[in-house]
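Just one protein chain is left out here, and the rest sit where they should.
As written, the chains take the letters A, B and C, and residue 1 is the first residue of each chain.
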Amino acid sequence: MLSASEHGGLSTVAAPAHWAGSEPFRIIADDGSAVGDPDVGLDDDALRDILRRMIVSRRLDRECIALQRQGELTVYPGFEGQEAAQIGSALALGPEDFVFPTFRELAVALVRGVDAVQYLQYHRGTWHGGPYDPRATRFGPICIPIATQIPHAAGYALGQQLDGSDVVTAAYFGDGSTSEGDFHEAANLAGLWRLPLVLFCQNNGWAISVPTARQTAGEIWRRAEGYGFGGVRVDGNDILAVYKVTRDAVVRARAHDGPTLIEALTYRLGAHSTADDPGRYRSEAEVKAARAFDPLPRFETWLRSQGLADDASVAACHGEAEAFAMEVREGVIATEAPPAAWMFDWTYAEPPGGSWAQQRAEALGG
Amino acid sequence: MLSASEHGGLSTVAAPAHWAGSEPFRIIADDGSAVGDPDVGLDDDALRDILRRMIVSRRLDRECIALQRQGELTVYPGFEGQEAAQIGSALALGPEDFVFPTFRELAVALVRGVDAVQYLQYHRGTWHGGPYDPRATRFGPICIPIATQIPHAAGYALGQQLDGSDVVTAAYFGDGSTSEGDFHEAANLAGLWRLPLVLFCQNNGWAISVPTARQTAGEIWRRAEGYGFGGVRVDGNDILAVYKVTRDAVVRARAHDGPTLIEALTYRLGAHSTADDPGRYRSEAEVKAARAFDPLPRFETWLRSQGLADDASVAACHGEAEAFAMEVREGVIATEAPPAAWMFDWTYAEPPGGSWAQQRAEALGG
Amino acid sequence: MGESAQAWTLSGALNRALNDALADDERLVLFGEDVGRSGGVFRVTDGLQEAFGERRVFDTPVGEAAIAGVAVGLAFAGRPSVIEFQFDAFSYPALEQVIDHVAKMRERTRGRVDMPITIRIPAFGGIRGKEHHGESPETHYVHTAGLKVVVPSSPLDGYRLLRAAIHDPDPVVVLEPKARYWAKETGSLAADGPGIGVGRVLREGDACTVVTYGAMVARALEAADVLAEEDLRARVVDLRSLSPLDDDLLARCARETGRVVVVHEAPRTLGMGAEIAARVMELAFDHLEAPVERVTGWDVPYPPASLEDRYLPSPDRIADAVRTTVTY
Partner (left out) sequence: MGESAQAWTLSGALNRALNDALADDERLVLFGEDVGRSGGVFRVTDGLQEAFGERRVFDTPVGEAAIAGVAVGLAFAGRPSVIEFQFDAFSYPALEQVIDHVAKMRERTRGRVDMPITIRIPAFGGIRGKEHHGESPETHYVHTAGLKVVVPSSPLDGYRLLRAAIHDPDPVVVLEPKARYWAKETGSLAADGPGIGVGRVLREGDACTVVTYGAMVARALEAADVLAEEDLRARVVDLRSLSPLDDDLLARCARETGRVVVVHEAPRTLGMGAEIAARVMELAFDHLEAPVERVTGWDVPYPPASLEDRYLPSPDRIADAVRTTVTY
């Protein structure tokens, strides 16, 4: 395991275990000082906006956990600690680009303009993984079966290639997901067909209770070479670095130069989901140590050092976050169960008659 | 594509396309001259025996095709051209080591001491993939669903590890098999658990009609690094080289130093199976060119150059091959359909009564 | 198509259906293992890559989950597709993608994203195949809501059903009876006629209804011939569509003949015969003179080639079941 100083930052605590090995690409160190070129093509407004998004996302994530505790949501999987990885990568995509997410990408969804209340219908249990319009938001349905969305992303990217479009597709997935066959089959296709695809892995150190060290003995970004394309490891808590490597990958994909596998090293600060008790499998000390690598203070410190944030601007972000969280809360609470007919209304575009129609009548009559 | 001379041999024709890229490990060049150290720990008798095995295997393979043409076997998948890869690797295993094969490893089966007539019951359609005793021969059942045997091999290797045994497990599979999810999941486990496992890929250039270039953009041996263990590329038509890299891998595995992925570059000279017409998808010229890299003449030439073979000894091998082929032919033809009761006799160790027992009675009464 | 009648094999008719569908809808793509350059193990995709190019008709690596998953992604991109799993059992690696996504994506997205995916699977036994090449996988698909499942039994109907499957906005699994690929039928190919969800009576009779599909249709007809000599007139129904089932036809036949025999290759337990027996009872209980008989494969793994004939329903077994039923 790298010590904090080897790791390029100045934290006095050790970096998470799964960050060991190859040095990730990094622009802003843990203490908020620049160790690379922070000019990644974002102007001052854009940089300020990033902090705002990080703060707003985190606040909403915490609100969702509160909503779940209050019985307003069913199980909710938080993303605290992964804001830089999610927002940095999502900002690197163009408006026409298409995202295939897992179930933990609410911060990505917000960047894509997905309505948070609609998104949360899923966690409220009022609809399945696709309550928003995936085509309009260019953000695919929330996907639960691990890694199965990656072949979908490959297929969508293939569709773009066949259409001669320059739309880029991004698949999000976690460290655990890379162990599934579907990751492999899709990654192989990506290389073979040189698909305009960004494979974005958030290595947050955990697949529920299983640490990355018990998930694979390899480094995830290195898998790419075996498929004949490039991989890159990035400090996933350094939002500028994430933005930069993702944008490079998007540019490559858009230029028909093939896919990229990005391994973003981050850390899941919260539980796997509200149903999970991480106390069973990881220590408080580990989480506390990981807090030292929190992407939010890091970016805020740097932004302040550039004169792009001050107490007032940060307070404004928090104010907006608070208001947004309350607005979403109200919207969520106001969301009611759909009519029972919806169980049947979307199953088929051309619904059967006979026994099926009779079941529908039986179900709705009762 | 490498030209023949770049490729290290003296053939005047181009090597198969899928041999391009990284230089494989090689001991004997295409023309039979040594380009590496031929002392791989085999004494003269063993070296002579190798040629005998190659000749006998090839002769049997051709006999099987003839038997199929005559209606004595159902579909048969030949292995002509892959004798060095199969025999070289199989000879590197110890008697207690365990092989999980595909459906094309008859030459490996012969090395393991599997009775050829029993093996061919499968292709005669008189039993499923396990007509011989896999535990006694330490050669698993013939496996048809692509790549599914690789997790079995991982599980067997795990069993050895748990038992503290020093038995090594070998999984055989083809280039096409490496695209399946099962390959990936098993390879990842092999690395993670440092299993005593040899992953032996015969890259014969084809998965039925699909050439390796349309199977993956990567080099197969390179996949290993992504799983955290070593891979090696070997000239699969150079039997000494195959023996050497496999033996090294076996030694590593036995010493608890983890798995190895071996990519053996070879060429499927025949059809995918007797049901396949390769004329639809590859040219005669390509096959003719590949013949120049035939592993048999290569090894024979070298063996003669060492004074270990001459016309008489080679003729003796062919004589033995002929006799063996005839013996197997007779055995195959004498193999009859099993009793219908066998459909039911092995389904369950503790068979159900009720409807199931009644079905059995109905089936056998009829 | 308007072509004059000619002799078609099922393989040829399906090939023509794919050809015509590719010609009709330029966004349609077709892919799978060995479907491109080589034209498929059963020649069903023969010549299509040549005719429509490698961008419309292409080979994939070996990986069925990805084949299905890519079809889902293409549907998001507005492209209908025809995919092939090379043999019955080789559709199993894709079951997660098919059950979790192909079948459910439309529901998940409240109808915003259709899944116009046709899944072709050379299926069933009777060709003296190896293990995993003789399976009857229909139960897995028919039990999965969101999918439709059809099984052609003849060349002309094969053309019709495959065109209908491709045209359908819902995902349709087409199980092609391998044993009938080379059987011939003379006529003109036409896409119109009975669609998905509609069965057909192939032979009239009033003593009993034999309900079946795929390669067993020919055997049921053979059995009916034999029974006719005994003055036992069995009606033969070709289901064509396993999901949705033609409930009206089942109800009518059960009521009219009072006796039903179901024939399929799949193992008995939870094979189609179970569902048909249950429905027939629900639809026509008062008309039933005898329990629905099931003539099926046994509840064992599909046997090696040399025992195939002891496993598959034979015309004899079918005829016996009819005799049992009518004398009940």
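As a working rule, contacts are C-beta pairs under 8 Å (C-beta built on N, C-alpha and C of every residue); 3 or more make two chains touch, one makes a residue touch a chain.
Since the structure is predicted, the reported quantities are computational estimates derived from the model, not experimental observations.
Novice: Thinking of the whole complex, not just what is shown, which of B:Gly140, B:Gly228 or B:Gly258 touches the missing chain?
Specialist: The single option touching the absent chain is B:Gly140.
Novice: Looking at A:Gln118, A:Thr137, A:Gln306 or A:Gln359, which makes contact with the chain not pictured?
Specialist: Of these options, the touching residue for the absent chain is A:Gln359.
Novice: I'm checking contacts with the chain that's been left out. Which of B:Phe25, B:Phe79 or B:Trp127 qualifies?
Specialist: Answering carefully, the residue with contact to the hidden chain is B:Trp127.
Novice: May I ask which residue of C:Leu22, C:Ala89 or C:Leu239 touches the chain that does not appear here?
Specialist: Of all options in C:Leu22, C:Ala89 or C:Leu239, contact with the hidden chain holds for C:Ala89.
Novice: Which is it among A:Gly81, A:Pro101 or A:Gly129 that touches the chain not included here?
Specialist: Candidates A:Gly81, A:Pro101 or A:Gly129; residue touching the omitted chain: A:Gly129.
Novice: Looking at A:Val35, A:Val210 or A:Ala349, which makes contact with the chain not pictured?
Specialist: A:Val210
Novice: Mind listing the subunit B residues that contact the chain we can't see here?
Specialist: For subunit B, the residues touching the absent chain are 98, 100, 127-131, 133-135, 140-141, 145, 148, 150-160, 162-163, 169, 181-182, 185-186, 188-189, 192, 342, 345-350, 352-356.
Novice: In the complete complex, the non-displayed chain touches which residues of subunit C?
Specialist: Output for subunit C: 65, 89, 92-93, 95-96, 99-100, 103-104, 107-108, 131-132, 139-140, 142-143, 145-146, 243, 245, 266-267, 269-275, 277-278, 281-282, 285, 288, 290-292, 294, 298-301, 328.
Novice: What subunit A residues would touch the chain not displayed?
Specialist: Within subunit A, the residues touching the omitted chain are 74-75, 103, 122, 124-129, 144-147, 176-177, 179-182, 207-210, 214-216, 275, 280-281, 336-338, 340, 342-344, 347, 355-356, 359-360, 363, 366.
The working rule: only the chains that are shown with their structure count from here on.
Novice: Can you check which chain pair, A-C or B-C, has more C-beta pairs in contact?
Specialist: The comparison resolves to A-C.
Novice: Quick one: subunit A and subunit B, Cα centre-to-centre, how many Å?
Specialist: For subunit A versus subunit B, the centre distance works out to 43 Å.
Novice: Measuring from the mean C-alpha position of subunit A to the mean C-alpha position of subunit C, what distance in angstrom results?
Specialist: 42
Novice: Round to the nearest whole Å and give the separation of the Cα centres of subunit B and subunit C.
Specialist: 36
Novice: If I count partner chains per residue in subunit B, which residues reach a count of at least 2?
Specialist: Subunit B, residues with two or more chain partners: 179-182, 214-216.
Novice: Got the subunit C residues that touch at least 2 other chains?
Specialist: Answer for subunit C, listing residues that touch two or more other chains: 61, 63, 65, 93.
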